[in-house]
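A single protein chain has been omitted; all remaining protein chains appear in their positions.
After this line comes chain A, so read on.
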């Protein structure tokens, strides 16, 4: 397996903490916030993250396929989740400790409940507004009511984090962009 070349394109408006484990070809859009102790591994193919996403602690985003893994805007990845889905749309919520397999594709406004394992056997694309919940990964469709309030809440979340995170965590400065820093690579 060829050695992984690190290539990070991180927007200057993104807030990425220094403690984040990055590997491979990663693009992070403006406004996205990556908490410390997150892990983004673009092992076989690149990962492109959109704008205004929130990636919390202990989140693992892995791309083991050669194709680009695209993540859209305004998604929320809560603590401890693990996502390998090759494509994610906008405004999704992947709750705490959930796991999404690489056969699943999320569109917009999907919610994966806490602790849920979304492991479809074949390639499956979840429709918009699908909610996956429960130990048996039952699904139902959200009516969409309350999405304006949720979007507003997420905006406030982003603003708060942009203000508070840099006060308490070291950020990855622009000097690190584009270079493979020895402390991160090779892990």
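Throughout what follows, contacts are C-beta pairs under 8 Å (C-beta built on N, C-alpha and C of every residue); 3 or more make two chains touch, one makes a residue touch a chain; residues count from 1.
Rule of thumb we're sticking to: contacts and distances are computed from a predicted model.
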{"item": "Missing subunit (named according to UniProt) among the choices \"Metaxin-2\", \"Dynactin subunit 4\", \"Retinal outer segment membrane protein 1a\" or \"WD repeat-containing protein 74\"", "value": "\"Dynactin subunit 4\""}
{"item": "Options A:37, A:147 or A:162, residue touching the unrepresented chain", "value": "A:147"}
{"item": "Chain not shown, touching residues in chain A", "value": "111, 113, 131, 133-134, 138, 140, 142-143, 145-149, 151-153, 155-156"}
